Every structure is written in structure tokens, then in C-alpha cells.
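All protein chains of the complex are present and in place, except for one that has been dropped.
As written, the chain order gives the labels A, B and C, with residue 1 at the start of each chain.
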Amino acid sequence: MARLTIPAEEYMRSGHAACPGCGATLAMRYVLKGLGPNTIVAIPACCWTVIGTPFPTTVLKVAMLDNAFEATGASISGLRAAADALKIHDVQIVGFAGDGGTADIGIQALSGMLERRTDAIYVMYDNEAYMNTGVQRSGATPQGARTTTTPIREGSRGKSEPKKDVMAIVAAHDPAYAATVNVAFPEDFVKKVQKAATIRGPRFFHALAPCPPGWSFPPEKSIELGRLATDTNIFPLYEIEGGRYRITRKLGRARPVAEYLKVQGRFAHLSPAEVAAIQADVDARWKRLLDREALG
Amino acid sequence: MPLQVISGNYAQAYAAKLARVQVISAYPITPQTTIVEKLADFVASGELPAEYIKVESEHSAMQVCISAASLGARTYTASSSQGLLLMHELLHWASGIRAPIVMGVANRAIAPPLSIWTDHSDTIAQRDTGWIQYYAESNQEVLDTALMAFRLAEHDDVRLPAMITEDAFYLSHTVEPVDVPSQEQADAFLPPYKARDILRPGEAARLGSYIGPDLYMEFRYKVARAMTRVPGVMAAVEEEYERITGRNHGGPLPTYRADDADAVLITMGTATTTARSVVDALRARGEKVALAKLRVFRPLPMHELRELARTVDRIGVLDRSYTGGLVGAAYSEVAGAMFPARERPLLRNFIAGLGGRDITPPMVETMYRRLLDGSDSEVEWIGLKERKEVTVDG
Amino acid sequence: MIEIRFHGRGGQGTVIASELLAQAAFLEGKIPQSFPFFGVERRGAPVTAFTRIDDKPIQVRTSITTPDIVVVLDPGLLRSINVIAGLKPDGLLLVNTDLPLDRLGVDFHGRIATVDAAGIALAHGLGSRATPIVNTAILGAFARVSGLVGLPSVLEAIAKFVPAKKDANRAAAEDAYNRVSGLEVIVR
Partner (left out) sequence: MTSYEAQEDLPEVCIATESSEDVYKTASWRTQRPVIRLEACTKCNVCWKFCPDVAIELNADGYPVVRLDYCKGCGICAEECKPRAIDMVKEG
């Protein structure tokens, strides 16, 4: 049998309530493979609230705590405080929240958690809109994307603002470790999580989680789209440690963004000019990332 | 223990220290600040080996406590006014998840306009959050009640959070003699916290979850059942505390000279002290007036209120808050409690002392006058600056 | 008052079917009420929606537990949930299926009507093989077998409220109206 490239143990069960092809379930599955059984996952209101199935069942084989929408950062600070006070030492504490729950309503508690150096991991699984409530735009929705609150009409071309750069905001807090991960690259994903598990202090993951109904593409394309997101440099894979940037996947030549955009209904309305503008923006950001990496 | 002259805020901090709280999380807000400062000192000096999470907002403070309680830690926080309002969402969460969090509140008026002075609008506005609510009259009562609150909140038949409120400045920053129990007394009274239904690393369990119309109501019923058990457990806890410290603060509705009274005024917080002096003065002049201190607002002491209605036929309720609507919140709750009583007393509502305005003896006397003469207006704002007001001396 | 319960899966337009029926009834001067059981909207997960139709204002605000008519947009549901729970003995069951009555596996002895709404929808390019959008087709069949609303008002409701592929949806409704089978047809 070919050797497994990621740990065999599963800490997420089947029978969950995610849509077919859901990226957010793979994100949870890989995070838990990296952290193991002694993990406590704190989640706010988000897709995972429902994916986790209603009382009396649970989907995770590890402990899971629901907390308020705005307060995942505070929730994991509380869990760590209690673990320390109660002398529970062998425990990984993870906040696992959506993009809106992190970059919008939860950013204050996230900033607080990072600033007070809570020894915990915060994972933002990013499906790029408020998906649990039916695809409304969030701060992390990409520019130009159609959502139910950024419709396509005369003079309304999808989301008009650029996607909030959460990694930059997190990096400004000088975290112990931060990295982008993508469910289309499980080996890179789990390796970074395992590395983070050995580091103390506040750690952050920005995990891309493709969403078939939200981005309107056929469910079987979830992984393909994830791959394209990275290989077009729209979602580069890198890590930040001690302020130093390291890109963990570099292709000789990036694929054109059009390949990624045209497969998704949320971008179907884009004109060639709008696609070109996105390409230019992506190229500029990629260059900035290379510059940051070069800084060492 | 020898008496110490300390503030209400320090009394709150001492109670948390004596209770050996394990996780504290708080955000500063006048006039609560010297509670959290004193606790920071206790922790920094090693006197209190707690984890103290200094958060970026009151909302986060309550989430830290809830999540810490979900692992079984004994938790404490404190707040006031705007901060308490920001916490509101999570106050429901704490009672819903049955986390026995204890919170000190220095009552402060609600903006706008901004006011750092006392009134009860902030904690009254939390009466629907499933928390046990005490209104203390003195720093001694603050300390004793806060310590008792841990025992009550953590009791197996209760498992509900509790808040101990104290009037801003009249108590929070007023120093007066207080008998601070010894650690031995506190340990004898309050055993270590043995939490149930908590999370443990390595165990598959989801605390909080979500639920459809099929079972939600049954979980809320459990909270209601617990609230009905509070009076009985509270009485037992107060008895136990008295056995150890010799002090008892008279249950949820202690009365003063109410055995033979024509009129009783129900008060909350420090207005009670002033009212007590007016009762003595009027009694000296042959007026048969009395006082009842609404010390526990949640759960409302329905039984004791009905008892009072049975023996007195003129009752006034002094609300030190305004919560919208036509009448005060305490008044409407007291009226509701008394409505089924066979003998229904004449009820009057007085609203006074908002935003830190003094409730002076003449004002209290006016209230008793209205009761004895049977004023026609059901609700009256006492001490309101009005054009027709003749300046009453004294 | 007539109570109708719709059963389908996320992505099949069950809630829209319930609402379109209400719009059609309103066009005929009746007073409708339509609402979904707001549960786990996940593509593929079971969805329930309700419609009430009366001649006077409707004085009840509950889910429908003893429907007069049950409409099943996804035949797979017959195996996984009890779609006919509470269906009145003399009620009507309308199912989107191409199976004959005896192989439906439904223990109901009232009136049953079937129509291959999925086939009709796909023939008109509505939805995909994995998720055919059958709501407008099933409403056409409903108009024919329920006697509650006429085809013209169903077509007008579709024209007014269905955002995309209006013509294809109207054609599918008309198609289903003509091809619904398995019942002596109530002609309005």
C-alpha cells in the first residue's frame, strides 16, 4: 500500500451536516490530524455550528465548545487560563472560526488573544462569505465576487472592496507562528499544524475552504479550485515565524487567474477588463510577498 | 477577624480572594476599577494564585469566564453600566450553560448622557438573563453576599451564575468597617469547586451544541426549575454562613419595624440605610411606618412579598432606575407578586436617585407622606427639579 | 382551509414551490400563507415547507401536522423520512417519480398522483442531473390534481416570481399539468 502522506487517525466522524464537497470539513479534519486527540476546539456561530450536528450528537471525537460569535479569541484565552489553573498540561486549544466570525465580528477578540499572547491556535477557515446564513458578503469576500448582498445589477459588480488581508493584520501582532494552509494541499496543511503544535504562544492559520454552493461550482471541483487558488497566486502558501516570511509552494510560472475565476458562478459576470484588474492585483501582492520573504 | 475599614470594591475583591477563584477576567470601567486593581495586586503578590486574563472588552471578559468554567474552573469578573450592557449577550450564555460565575457589579447609570454615578438601571436591565441578583446595602453585606454567592451558584441544585451589586461610590468607593472573614472561615464555608458536565481533553463531547424546536424548551425549563430551588438553597447557605461568621443579612426581603405598620417602603441598595433612619424618626413622632429591603431581585421573593401584603395595607416601592415604560421595574415586579394576594395593599411607585442624585431623608419622608395620605398618582419621580418646586429646606 | 406540506431536498426549490403556490392562490383572490421549516439548509439535506390556502384570513401560526395534501419533490425521501405523517386519510399525495404506484413503497390508501417532474425539468434544461429543479413542474401537476388553483394562475405566478428561465419553467409546469397520471383527474 502506498505510504500515507498524512496521519491515518481520524478525529472527525462521518454523518456531519456539511454540503457535499465542503472545504470546511476537510480543514477541520486536517487540523485535528495535526493536533491529535487531546485537543479542545472552540467554535463560534458559523457553518461548523451546524455541520457539527444538533444535540445529542457530535461529529468530533475531541472536546468541542460553542462560544459567542464575536468571542472565539476570548474563548480560547479562557480555555487556556482554566487549563493552566487546573494543571491540565497536555492539551491543544484551538479556536476554529469562519472568515466573517474572524475578520469582521470576531476581530477584536482575536486581536486581544494575540496581544495577550494566549498559548493557543486560532484557525480561520475561509469560505469567503457568511455561508451558514446563505452567502452574504463578509470582509473576506474577494473583490468582484457575487454574494446575496453584493448582487450583480446595473452599477453593482459584486463586492466592491478588496478582500481583507487577515494574515497582515495577524502578522502585525507578531504571533509565535502564522501560516496560510489550503485543503487542496493536505501534506503542507498537516505539516504546518504539526509544527505549530510544538510552538508555544499565539498561533494563527488562514485556511482556504472552497464552498460549492457559496462560490457556485460543482462539488467535485472543490480540490481542483483549491489547487488553482494557490497556483494562480491568489492564495499563496506561506508561513511567518519570528517575523520572517517563508513561501512553502512556488511554481515556476503561476497559472492565469482567469482559469480559477471562470469555473465559479460567483465570478461569471466579470468582464475581461475586470479579470485583468484582478490579475494585476494578484501579481502585485505576490511580488510584495516575495519581497517580504527576501527580507528574511 | 478584626474589623478593617475598606471600600465596597475591596470587599468584592476580598470575597473573590477568599473564595480562591481560579480564573479572573475583567475589563476596567469606573467605578468598578478598584476591584480589578485589587485583584491584580492579590495575583501579582502571590496571595491569590489565579490566572488573571486582562481582556480587551467586557464581552470578552464574560466569554473567558464561560470558557474557563467549561473546563471546571471557579471564575470571577466585575463590571458596571456600559460594560455590563456590552456583556448582556453572554450573561444569557452563562446561565444557559449553567456556569456558576460570580460577578461584582458597581451600579452605575446608563449613557447618554454619560454618568459615572449610581443607579440600578444597568443591573435591572439584566433581570432577564437567568442570573441570581443581589442588591447589597453595606460593604459588610457586599463581602458576605459575594462569598455566599459562590456556594449558592455552585450548589448542585442550582448551578446558576450570580451577581452582587453595590451602589457606585456610596459603597464602591466608601470605606467603612468590615469584618473580613479569615481564610480558614472561608475554607470552612466554601469547599473547592467540583464542576459537572464539563469538557475534558480526549473526551468526545460538545458543550453548548444547537437544537431544534423539539428539545430547546425542555432545557430552558431546567434553568427555571433551578431558579425555583434557589430560595431554599439560599436559606441553607445563609444559615451555614451565620454558623461560621455569626452574620445573617436577613434573607431576600428583610423588614424593619414592619410588625405593626401602616405603611412600608420597599427599597434596594444604600437607599435602605437612609430610609431606616427616616423610619426611626417618623416612628418617634408616632407614625407607624416600616421598611422592607428587596435584597434579592432574582429570583424575586414572591412568598415574602405576599406575606408583607397580608400584613400591611400601604406599600411603596422605591425604584432607583428607570427602565422605559410607565412605572419602575421593581414596582411592576412587586405589584405582580402581590396581585394574587387576597388583601391587596395600596401600591405606590417612587422613582428617585437616578444618576447619583442623593436620596435624602426629606425625600424618603415625602414618600411615606404620599403613602400615609394616599396620593392619587401611582408613580412619582421624587426629587425631580421642576419649575413649581418650592425649595424644601433640609 | 386547505393545508399543503412540501417535502424536498436543499437545492431543489422546495421553499420556492410552496411560495409560488401561495402566489398563484392569491392571484385567484384567495388568502395564502406559506413558510419553510427553517432548519438545516444544506444542498441535499431534507427541507420541508408549508402552504395554507383559505377564503378568509388564516388564524393559525403553526407548522402543518395534518395536511390535506403532501407534495414530494424528491422520491428518495420516501425511504428516509415519513413524508405522509399526519396526511388526512382522504388526502392527496403527489410525488415526483417515474416509478409506477405499486413500487412507490408508500403505505397510504388515499389519493396518489405521480409525475416525472425530474424528467420534465431536465427536458426543459432546469437544474442538473444531480439536482433537477422540479418545483415549477410539480406545481403544474399540482394545479391539475388538487383542484385548488388553475394552471393559468400557476403560469402567471411563475412569470412574476421565478427570476430565471421563465419560459422553460412555464413550459415545464404546463408539461407536468398534461402528463400527471395515476388519478381520476379533477378538471377545474
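As a convention for this text, contacts are C-beta pairs under 8 Å (C-beta built on N, C-alpha and C of every residue); 3 or more make two chains touch, one makes a residue touch a chain.
It should be emphasised that the depicted structure is a prediction, and the values quoted were computed from it without experimental measurement.
Trainee: Wait, the hidden chain, what does it touch out of the ones we have here?
Mentor: A, B, C
Trainee: Using the definition of touch stated at the top, determine which of A:R117, A:H173, A:K195 or A:K221 touches the missing chain.
Mentor: A:K221
Trainee: Touch as defined at the start, partner being the missing chain; which of B:R159, B:H249 or B:R370 qualifies?
Mentor: B:R159
Trainee: Since one chain has been left out of the picture, which residues of chain A touch it in the full complex?
Mentor: 1-2, 4-6, 10, 12-18, 20-23, 25-26, 29, 52-59, 186, 212, 218-224
Trainee: Touching the missing chain, which residues of chain C?
Mentor: The list for chain C reads 9, 42, 44-46, 75-77, 79-80, 129-131.
Trainee: In the whole complex, what residues of chain B lie against the chain that is missing from view?
Mentor: Within chain B, the residues touching the omitted chain are 96-98, 159, 196-197, 204-209, 211, 215, 218-219, 221-222.
Note that only the chains that are shown with their structure count from here on.
Trainee: Viewed as a graph of touching chains, is the assembly arranged as a line, ring, star, complete set, or other?
Mentor: Topology of touching chains reads as a line.
Trainee: If I rank A-B and A-C by number of C-beta contact pairs, which comes first?
Mentor: Output for the comparison: A-B.
Trainee: Roughly how far is chain B from chain C, going centre to centre by Cα mean, in whole Å?
Mentor: Each chain reduced to its C-alpha mean, chain B and chain C end up 56 Å apart.
Trainee: If you average the Cα atoms of chain A and of chain B to get two centres, how far apart are those centres in Å?
Mentor: Centre separation, chain A to chain B: 43 Å.
Trainee: Residues of chain C that touch two or more other chains: which are they?
Mentor: Residue numbers touching two or more other chains: none in chain C.
Trainee: Listing for chain A: what residues touch at least two other chains?
Mentor: Counting only residues that touch two or more other chains, chain A contributes 50.
Trainee: In their complex, what parts of chain A are in touch with chain C?
Mentor: Within the complex, chain A touches chain C at residues 17-20, 50, 134, 212-213, 218-219.
Trainee: In the complex formed with chain A, which residues of chain B make contact?
Mentor: 22-23, 25, 50-51, 53-57, 59-61, 63-73, 89-90, 93, 199-212, 215
Trainee: For the complex, which residues does chain C have touching chain A?
Mentor: Touching chain A: residues 10-11, 40-45, 128 of chain C.
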